[in-house]
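What follows is a set of notes on a single structure, which appears directly below.
A protein chain is absent from this complex, but the other protein chains hold their places.
As written, the chains take the letters A and B, and residue 1 is the first residue of each chain.
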Amino acid sequence: MRLIILLSGLLALILAATMPVSADEAELRAVIAKFSEAKKFSQTEAVIEELQALGDTDAVPTLNALSDGLLQVRESDGAVFIIKGDGETVDLLDPLTREAAGTAPGADLRKVKVKNSIRRLIADVVSGLTLRARNSAVRLEAAETMFSRPDPAMIATLDGVIAEETDAGVKTAFMQARAAAVLQSDLPEADKLDAIALMRDRGGRDVLPILTAIGASTQSDAIRAASREAIASIEESMMFWDAGQNILYGVSLGSVLLLAAIGLAITFGVMGVINMAHGEMVMLGAYTTFVVQEFIRTSAPWAFDYSLAIALPLAFCVSGAAGLVMERGIIRFLYGRPLETLLATWGVSLILQQAVRTIFGPTNREVGNPSWMSGSFEVGELLITTNRLWIVVFSGVVFAILLLVLKRTRFGLQMRAVTQNRPMASSMGIATPWVDAFTFALGSGIAGIAGVALSQIDNVSPNLGQGYIIDSFMVVVFGGVGNLWGTLVGAMTLGIANKFLEPYAGAVLAKIFILVLIILFIQKRPRGLFALKGRSVEA
Amino acid sequence: MITGFLFRALDRKAILVALALMAIALLVPLSNLYLPASHPLHVPTHILSLSGKYLTYALLALALDLVWGYCGILSLGHGAFFALGGYAMGMYLMRQIGTRGVYGNPVLPDFMVFLNWKELPWYWYGFDQFWFAALMVVAVPGALAFVFGWFAFRSRVSGVYLSIITQALTYALLLAFFRNEMGFGGNNGLTDFKDILGYSVQARETRAALFAATAIALALAFVICSGIVNSRYGKVLVCVRDAESRTRFIGYRVEHIKLFAFVVSAMMAGIAGALYVPQVGIINPGEFAPANSIEVVIWTAVGGRGTLVGPIIGAIAVNGGKSYFTAAFPEFWLFALGALFVATTLFLPKGIVGLVSGGVARLRTGREADRIEETLQPEAGAAE
Partner (left out) sequence: MNERLTRSLLYLDGVSVSFDGFKAINELSLTVEPGEMRAIIGPNGAGKTTMMDIITGKTRPDTGTVLFEGSVDLTKHDEAAIAQLGIGRKFQKPTVFESHTVEDNLELALKRDHGIVATLFNSTSADQKTRIEEILDTIRLTHRRAERAADLSHGQKQWLEIGMLLAQDPKLLLVDEPVAGMTDAETVETAKLLRGIAGEKAVIVVEHDMTFIRDLDVKVTVLAEGSVLAEGSLDHVSADERVIESYLGR
């Protein structure tokens, strides 16, 4: 999966880099057209070599498609295309520009045959081409690719490009790629020791298997020692990166938990009501996203990238309205009886789940990532997926807005007053029933927003909410009620602790461990980390 | 001392219920075994099994009611005790399979052979003996309840907080039992049982006997609960429910009071689970699901908590409804169940029993009925 993302990223980069300065398109097309006549493998190889001779990176998509068996010939006129999709009819793409060029029935197409030796040739040619690409980013990517698939045969080519290279960063990358290749070759020991030193400086997860392999296979004690030492040094720095990565994953999980729990914290904090249907409010938000995307798909496909922006306010309204109805219809009759509220809201959650199951079916619904939320990138050794990053940012924003609402608005003031002393607040003329109703609506609305975010990283199914509800409870119970910061700290602590435990214990055990820890923690602080104190709480 | 307890236990209501259950324990199996199928009073085997299952649920609901209805501890994890009792019995039944398993291993259950385990894990030792398994049926849930309750009650975790962590408890166990490494059959749980005490679990006679055992167990549990709630201890339970801190100030150790009720209740739930497993033929981690435990709460609420007949009536009524609904309108069962939760809490806080006794009282004197309505039991969380 990651490889595909990487490769497509590479392709996109290559395309972007080469689009404006296409050398001689006609010439390229003429050569590519020869694939239609290449019936034998040797002929195909000849065409590939011709492309290599042209030295134009524009040929790379064609070559990659060839390697993947996607370069096909239309029998009727012998035109060459890259195909997309499978089945009865497939989409045709122009081999150079990759623009849509109509469709064709699958039966009318013939694959340009390749075998593994040709694939190897293609790989070499592609790397040779890209190593000399005009865009330095493309060259860098090429170097990385060569590093991950070292080939001693490329050493000479690499020596050539290293001599020509002017960009220092790219040059280092080339040298590292060369070092990887050297380690696979049968060059003398001194060269290999240099290569190991280079590897060691480079560091990173992908170096370790190379070094381990060389350490295991070599006859030379010096090389073995050098590689062992390099491994140790890399592992040490890796531990640091791993910790960073775990924190990152933890923060990401923590923000998901925060989103799911923060609405719960509000309703629990203000009303002392445990809303068991909170998870279903999240689910409603996710389904709202689904409906919005369906609508956009059928009637305004161009707006797909804005689907989340449209879904957010809608989800807030849908879940908020559901919450308001629930509060007015059920919960307000049960104030002062928290355990019964818990049961009644559980009933509502069953009804909502079944309603969604009846309307949308029991299976997962597909909610897409807009383009700006897909993909991933690396910072140092840290892998960051874009959608997770957005969720972290998003939950931070939601948290900040909520803080502002609570601290700066009149409604927030009334809400806090009710949290701290309900009878007092009501005798001061605050309409506590409406504060309750709107607090509940606000909490539910935020759950809806959380649903939009979760639809981006989780399956949208009627059980979506159930998956988060217990974790959300844990966050609230751990963080304590009546203080949003408690929820934040609770969510982040649980998220990070979970991710730190996972490598040692596995995901399930880590979760069990966390649950047990919280059960124990509650013994020490029955009202959470940031508990409100005072007599009103005891009452 | 014991006589005093028994004397208090056997009030008129308890005698009636116990006799009724004993009669059921005797007559239903007899009718199943000896009346011809065409006879109008014949109880078919599938009805017998189904009712046997309901009776185990009734026992579970009774157990929950002791802590919730009388002591105000809303446990959302009683399904865990039920399941643990069930697993203890399931382990016994697994070991009884012996060489008749698919892999024919005399000691290791099939799933262990499948996982390539070479030895029986230590915690499976002894489960080939019925007495040991029977002991574990009460000891394991009891011990878990003791440890959990000891910590929770001593730190005065109560109200919704307690409910939430009991839910977390059963959820953690759910996750744990799903793991193959735990050695309890993972996802699939324990099943394909052959014998119990040497009799085939499939045989009609065994099923009838299991039914009778369940009814008798329920009758005994009822008498014991009746003794408990009629004693001073039972009255203190209600004090704890209504005004926990006041109870402390007259010198009762509330944490001990709660702990005892919780442990007794967990053991009863364990017994219910142990009777359930041979009758349905399987136990798997699904029994730990938090939703199951909450369902037990609604049986109790529907029947009428804080009464001893209530949970029995509730468990049978709701499960009867469930069997009917899931067969007739499978789509609607969850709607109905959800509505039941809402309606019971809103309109029927005292459950069916409260409705009936309220109605009876209204017939007697209008004024008294009003009084009953007025003084609905206050909630534990709110009362303090």
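Definition applied: a residue touches a chain if its C-beta (ideal position, glycine included) is under 8 Å from a C-beta of that chain, and two chains touch if they have at least 3 such contacts.
These numbers come from a predicted model, not from an experiment.
Asks: Using the document's definition of touch, tell me which of B:Met94, B:Val236, B:Ala269 or B:Val353 contacts the absent chain.
Replies: Candidates B:Met94, B:Val236, B:Ala269 or B:Val353; residue touching the omitted chain: B:Val236.
Asks: Using the touch definition from the top, which of B:Val254, B:Leu337 or B:Ile352 touches the missing chain?
Replies: B:Val254
Asks: Of the residues listed, B:Gln129, B:Asn187, B:Ser200 or B:Ser245, which one is in contact with the missing chain?
Replies: Of all options in B:Gln129, B:Asn187, B:Ser200 or B:Ser245, contact with the hidden chain holds for B:Ser245.
Asks: For subunit B, which residues touch the unseen chain?
Replies: 1-2, 4-5, 227-228, 231-233, 235-236, 238-239, 242-243, 245-246, 248-254, 256-257, 260, 371, 375, 377-378
In this section, only the chains that are shown with their structure count from here on.
Asks: What is the distance in Å between the mean C-alpha positions of subunit A and subunit B?
Replies: One centre to the other, that is 45 Å.
Asks: Can you name the residues of subunit B that touch subunit A in the complex?
Replies: Residue positions touching the partner: 74, 148, 151-152, 154-161, 163-165, 167-169, 171-172, 175-176, 178-179, 290, 294, 297-298, 301, 331, 334-335, 337-342, 344-346, 349, 379-382, 384.
Asks: Per the contact definition, I'd like the list of subunit A residues that touch subunit B in the complex.
Replies: By the definition above, subunit A touches subunit B via 268, 272, 274, 330, 333-334, 336-344, 346-351, 353-355, 357-358, 470, 473-474, 477, 508-509, 511-512, 515-516, 518-520, 522-524, 526-527, 538-539.
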